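Here the complex is missing one protein chain, while the rest keep their positions.
What follows is chain A.
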Amino acid sequence: MCHIKQVKLLDRFSNKSVTGTLHLTATHLIFVESNSTSAQEIWILHHHIASVEKLSLTTSGCPLLIQCRNFRLVHFVIPRERDCHDIYSSLLRLLRPVSYDELYAFSYNPKQNDQQREEGWQLIDLAAEFERMGVPCDQWQLTDVNREYKVCETYPRDLYVPITASKPIIIGSSKFRSKGRFPVLTYFYQEKKAAVCRCSQPLSGFSARCLEDEHMLQAISKANHNSRYIYVMDTRPKLNALANRAAGKGYENEDNYPNIRFQFVGIENIHVMRGSLQKLLEVMGTRSLSMTDYLVGLENSGWLRHIKAIMDAAIFLAKAVTDEGASVLVHCSDGWDRTAQVCALGSLLLDPYYRTIKGFMVLIEKDWISFGHKFADRCDQLDPDPKEVSPIFTQFLECVWQLTEQFPQAFEFSEWFLIQIHEHVHSCQFGNFLGNSQRLKERTYSLWAHLLSEKQNYLNPVYSPSFAESHPVLEPSTQAYHFKFWRNMYHQYDRSMHPRQSILKHVLTLKESNRELEGTVQALKTVSSPQQFERSHPPRPQSLILGAPLLSRKEVQQEEDEEVFGEEAREDAPASTGGERTVEGSSATENGYGELKGSFDSKNEPAVVTLEFGVARMTC
């Protein structure tokens, strides 16, 4: 552990800066502001760092620019070039772990015993999930064909296939599919007995056929008596699929597969998505961005267009299942990126369970983790290959956020749940996204248990279970103007941009307070009922006596304030500095309304404005 004093932290969007000390530990880079009254601390997990850049020397020192995967960007100025270089080279070494064992998950210890850890891992049970959907049933069975992960090593062990799909058919089909990913069930819509299945592209080339694969699709079709046909959704743009044909892959020929309705959806590939996000971040990171550049940049990045494409595909899937009662088979190239997005989002539209906190965890576990989304590659956890990195999972989370904007009462969780999951996909603090081996689980902890333990932070106060009853299937509008830029995700750490008062946090606090008040009312009623009062004089709890301060709303707020949402590594952060929080970015100068030229009669820049309410709620 080393530390450097007198380091300046420059604000990303204004000319403000603060001075403090920079500490480097084995897992974190920590900046502690020296000003003792409002000493802010910034903890950056090494795994979150996407890039470190040393800029050219300035008169005040050596600038170090650190970009994080959670879209945080910090700009330090270190007085001595030597120190800067030391930090720089240490970070370069630390931010690219070479072996699994170096990941934070293996050193992270939340002070739980083995039993607690195991319970954490047992929270999500996919067999139980399929049972909840009504599978196995008279048409769908559990197959043990992949027991040893031999048929398809990127699939889970337990797979569900139509009862008419025999082992030879499965194995034949798997040989005709890219990476052996043959069609299997991922969601069963019990009401219409319609299935959502997933697979990878067929190795059809220009003319190749596979009878077993054709049988497999027939079997899926036959398993659903409500519809004579199934939809096959190729989530790629047609051009990409055509190009794949030349490489011996491709898509289903409708002539060879009876009873299928083939459909291209046109979601772009991982490279396009990576480029799109990069463009988006570049635009959003511009200082004193004009409205024109913002809107043009948003358009040119194509980001929202891609989000809409994914949403459109999911809606297509949901409509096919609910309106036509048809089964749907989804694939892309390898069936672990776009396919995961569409299947997961489609299921979320179909089933209110996935819109609860627990259900959402199950959904991610099922469609992303168990079906082999390559988190390590896509999120750049290990083994850096820049061509494999892509914000596929981020896009899924954003699609869900877009839905929460249209249906504020449909989700048990708020956007902070989504953002927190995003943090931890990159933090490598929990074992969930690292791999699927039993050995791994023995040495790491589950994110889901951790998130459930602080569930109250992620609740949506206006969530209504009865909404799920009246709207079992969500039918979002796909008008372009419904898709918005997700400021709280991409500017989570740029607090000056956030609303200074958060309705969400305010109402959440009130709801919490309602629960406490209900308890107090109960307690008071018991105590003050005359009979009981005379019979005995039970020692009354302090807080019930008139005049004793009830845990007031403000106090509740302050307590909550200390649980800073969305800051990584809360557990091992030192005791919160507490005290009064100030509104960052609430000083007029910081907002950059325009520099006053030659400000005469200059007073000292007053301390940042303190808002008693809503201040710390800014974190949301």
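One rule holds in what follows: a residue touches a chain if its C-beta (ideal position, glycine included) is under 8 Å from a C-beta of that chain, and two chains touch if they have at least 3 such contacts; residues count from 1.
The definition used in the following text is that contacts and distances are computed from a predicted model.
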item	value
Choices "Mitochondrial inner membrane protease subunit", "Myotubularin-related protein 9", "Cytochrome c oxidase subunit 2" or "Transcription initiation factor TFIID subunit 5" - which one is the UniProt name of the chain not shown	"Myotubularin-related protein 9"
Which of A:Ile260, A:Leu304 or A:Leu345 contacts the chain that the document leaves out	A:Leu304
Touching the absent chain when the full complex is considered, from A:Phe106, A:Trp121, A:Tyr353 or A:Phe407	A:Phe407
Positions on chain A contacted by the hidden chain, ascending	13, 284, 289-296, 298-299, 302, 304-305, 308, 406-410, 461-462, 464, 467, 477, 479-485, 487, 491, 496-503, 506-507, 510-511, 513-514, 517-518, 520-521, 524-525, 527-528, 530, 533-534, 544-546, 550, 585-589, 591-594, 596-603, 605-606, 609-614
